[in-house]
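With one protein chain removed, the remaining protein chains of the complex are shown where they sit.
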Amino acid sequence: MSGVNRISGAGRLTPARTARFTFDGRTLTALEGDTVASALLSHDIHLVGRSFKYHRPRGILSAGAEEPNALLDVSRDAARRQPNVRATVQEVFDGMKVASQNRWPSLSFDVGSFNDFLSPFFAAGFYYKTFMWPKAAWHKLYEPFIRRAAGLGVTPTEPDPDHYASRYVHCDVLVVGAGVAGLAAALAAAKAGAKVIVCDEQGEVGGALHHDIGTVIDGKPGYGWAQQTGKALAAMDNVTLLTRTTAFGYYNHNFVALVERVTDHLAAVDETLPRERLWQVRAKKVILANGSIERHMVFANNDRPGIMLASAGRTYLNHFGVAVGKRVGIYTAHDSAYEAAFDLKRAGVAVPVIVDCRQKPGEAVLEEARNLGIEVLTGHSVVDTSGKLRVASISVARNGGGGQRKIAVDALLVSAGWTPSVHLFSQSRGKVKFDAATERFLPGIYAQECLSVGACNGTDDLQATIDEALAAGELAARAAGAKGGAQVALNGRNAFEWTGGMIGAAEGAGADKTVKAFIDFQHDVCAKDIRLAVREGMHSIEHIKRFTTNGMASDQGKLSNMHGLAIAAEALGKEIPAVGLTTFRQPYTPVTFGTIVSHSRGSLFDPARKTPMHAWEEAQGAEFEDVGNWKRAWFYPKAGETMHEAVARECKTVREVAGVFDASTLGKIEVVGPDAAKFLNLMYTNAWDNLKPGRCRYGIMLREDGFIYDDGVVGRLAEDRFHVTTTTGGAPRVLQHMEDYLQTEFPHLKVWLTSTTEQWAVIAVQGPKAREIIAPLVEGIDLSNEALPHMSVAEGRICGVPARLFRMSFTGELGFEVNVPADYGQAVWEAIWARAEPMGACAYGTETMHVLRAEKGYIIVGQDTDGTVTPDDAGLSWAVSRKKPDFVGIRGLKRPDLVRDGRKQLVGLLTKDPKVVLEEGAQIVADPNEPKPMTMLGHVTSAYWSPNCGRSIAMALVAGGRARLGQTLYVPMADRTIAVEVSDMVFFDKEGGRLNG
Amino acid sequence: MLLIYCPYCEEERSELEFRNGGDAHIARPTNMAEISDEEFEAYFFLRDNPKGVIFERWRHIHGCGRFFNAARDTVSDRFIATYRAGEPKPVLDAEPKTPATVETYEALEGAAQ
């Protein structure tokens, strides 16, 4: 049997199709199609959790996405466990495990509920005040306490084994919500020929028709009509119907994000299915048909398990076949709750009373109540409730005072009326307007191409909703360009017209400071807290919200916002519109990180860029370092070698024999056209007119403010063709920078830029034996010093494939950089290696490259410069042309601050103790005994152990550095002070003779 | 996510294909080497950051690669016009009026200022 509260013949589930699940270890039977909430209620379980702050017993309040209370821990297996799942949304599947949260040791006996008695200490804003002093208590007492108490649920510790998918999709009309309004709008848009997407957060279409059984559309019961219409829509080629799909974010220019829950309701899951799918929809028109949410009544102790929204009580009965109690009272300010009483009564459930705080409910519902023999107390309020873990009775009194009458109930259905769901409208930046007559915010000024229809637009009448939705659907379709089709007409009628509604505290909420009349269940915010916030000086709703945390829980105030606003307005003595509504933000309901991350995890988190020689390097046991997205060979340790030993060996080998280095990641830009040299004149500080084809030059690129932006060697291949290199990390921004100037400042120049970074595999062969290594492999290029001197380039062939051969060096040794088309990179590398290895050469990585260049004082832009360094600061003023009339940065270089004395300049540093290697980033001072704060002269930019110098070396930016050559400065560290001598930056082969082998 | 009309591709494309390039219609002085410190300051550093219509540069970097200009309302993010680089500023209609009844806190806050 699937539960004592299941009523035979009621609801739409099939009794024969059961599913078993556990709740706090107890095995229960549910029916297929049950939510966790309906299944628990079928077993008469109302108590499902403890509140956040006071640990009060809490039950299921709603039957939908707005649920603030029933947050449970749901797991499929050890790795698939999710906290804070709304029991009213999660469908039961066979084998699921459900556990309550925020209680210890058990749900029915919870030590934390002591907080409820301490509640005077937890008044609104308590965390801004209570934990202020003594200061010393913060770390030891307050913070650990708050951290333990904070948050609901327990975060999973296992990696998420599921996968998630993502799709971009375009449509003419997106319809959010598949209730009466959404289905009608979708039908009209689809029949008009538009490409339509319609989504609904529930498992089936129908929206409010799930509970509202009095509705007849097109002569059929509403729910049946909805299912039939949903099927018809799904069968149309131009319609995508998505159930279990929440539109959670409405962003700019009709970009709407949907999350489809694909497998969470399934017992057996096809592993290829994503758990959830993110739909990123760009719609020409959006129709918002997301309905309205029923509000609860605000009165003393209105949070006991068993007290729930009237529409939820109807949903459990009419859809799930579950009576929420055996003696169900009603407390309402709106006619709709009467229908809950009628449905329950007809199903054989005792309904002892309808308490209506209004003097004059709707005539029709009153009459029906009389016909069914239900007692109605108009002008009365529920002023208190009793019951420890479940409501046991309500106390009712006539408004304005008088004696209380206690009525026994085991459930109480409440309704204060309906709040139109303007969340997505507000997210779209639409401005809501307050309708004073009905006390609700409605869509006012639209900011995007969307239309609201039905309940979310404040349209109450069914036929009016249908007509409005049909018109909007057709209008949106035609506006989006749809031409075809038939017009749609539908008629509908309700059992009763509804009137009424209230916002704010009801009579039983009490004016005194101790009554707990809850507004926000999840954050335990009561009516008194809002009043307290106003007394403490909060006048803006945004401040009141943050002071009380009203509406800041994971349900985002779907039930509480309007009540909080009304109570604040009353306390402030202002009209509601003058207090203002908080702006709704994305997401509408919580979204998993998995969905947001989607495919971007593991190897697809970020592209791992690998060079053509990567596989060889990996096979050689290279360690890799990340440079931007590139994986670069860092060093090649031999068996048993530490990094330090490997780098030392590589450094020595390159200078003594030769080394082979993968320089493929270096940025490369082909600059082609008759005005190529003119363009480079403007982009670099150097002059390029006089560079002959076949020669190279080191170039510096500045920003307009005069600071170094990038550097690199530029080779001229022909009069109209340059091969420009950039730093590895700088390649994309240098190309962007060049394109910017070319397109917008110098568009008259006939020159074009193409990124060739990845066209070429670059193999640097450096060291005394470099020429000997490559010579036999090269065809058509004379490698002699005379024919191919330092800083030159030639085109020919190597290993039979076309090559650009640069004679250049970033090590100070005789060196070549072999550029071959990338797909040949590994083969050419292997051919070079086959010659290099027997000669005693090594493969070396980026760490050795860094040491070798530092031994020669070559800078690395971004390491030795930081965006505030001029060419002169870096000792590179020789590379700045004095003759050119213009180049980017020419004016910036003359700014007063850039030409003043005492700027930081790049110099070398030699530690007094040659064995001490400085830390990069360490600060430099002149007087180590100066009281703090000390005068800092600069910082270390590069520091290494130099195997070839047999000592440590460093580069540093030091104020007035070049005038300090020979001076002793100090580098204060945490544990000692290191004395250093300022030197020039060339530590090895000062004459530079080794460049020619 | 914005939808931006590229005047070269003649189509609206997702913001993901574009990169913003800051204020438009700031011409680099042709006599750059000679301008005064004040002129350089105005050219390089000073920008208006208006609330309302801004003329700005975009590059369709993952599309046609072209730079172009746009007039955008910084409050609503509505594009009023996009046009090719080098074309003059379009003449826009009078600035849109601020809506009269606005109920969100943000708008009230704006009005209070």
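We just call them A and B in the order they show up, numbering each chain from 1.
One rule holds for everything that comes next: a contact is a pair of C-beta atoms (placed from the backbone, for glycine too) under 8 Å apart; a residue touches a chain by one contact, two chains touch by 3 or more.
Note that in this section contacts and distances are computed from a predicted model.
Student: Just to verify: the chain that's not displayed, which of "Sarcosine oxidase subunit gamma", "ABC transporter", "Heme exporter protein C" or "Peptide/nickel transport system permease protein" does UniProt list as its protein name?
Tutor: For the chain not displayed, UniProt's protein name is "Sarcosine oxidase subunit gamma".
Student: Which residue, A:Gly33, A:Gly179 or A:Pro274, contacts the hidden chain when the whole complex is considered?
Tutor: Among A:Gly33, A:Gly179 or A:Pro274, only A:Pro274 touches the chain that is not shown.
Student: Which is it among A:Glu497, A:Glu758, A:Asp886 or A:Glu920 that touches the chain not included here?
Tutor: Per the contact definition at the top, the residue touching the missing chain is A:Glu758.
Student: Among A:Ala608, A:Val899, A:Met936 or A:Ala963, single out the residue that touches the unshown chain.
Tutor: A:Ala608
Student: Just name the one of A:Val672, A:Ala879 or A:Ala959 that touches the chain not displayed here.
Tutor: Answer from the full complex: A:Val672 touches the omitted chain.
Student: Determine which one of A:His43, A:Lys191 or A:Arg282 touches the chain that has been left out.
Tutor: Selected residue, touching the omitted chain: A:Arg282.
Student: Taking the full complex into account, what residues of chain B touch the chain not shown?
Tutor: Against the missing chain, chain B presents residues 1, 8-11, 13-14, 16-17, 62-66.
Student: On chain A, where is the contact patch with the chain that was removed from view?
Tutor: 163, 165-170, 195, 262, 272-274, 277, 280, 282, 599-600, 603-604, 606-612, 629-630, 670, 672-674, 750-752, 754-760, 777, 779, 797, 799-801, 820-824, 826-828, 831
Just so it is clear, only the chains that are shown with their structure count from here on.
Student: Quick check on the complex: what are the chain B residues that touch chain A?
Tutor: Residues in contact with chain A: 1-3, 14-15, 19, 21, 27-28, 32-33, 35, 37, 40, 44, 57, 59, 61, 65-67, 76-77, 85-86, 99, 101-109.
Student: Spell out the residues on chain A that touch chain B in their complex, using ranges where they run on.
Tutor: 168, 251-255, 282, 426, 429, 431-434, 441, 444-445, 447, 540-542, 577, 580-583, 704-705, 736, 739-740, 743-745, 747, 885-886, 890-892, 895-896
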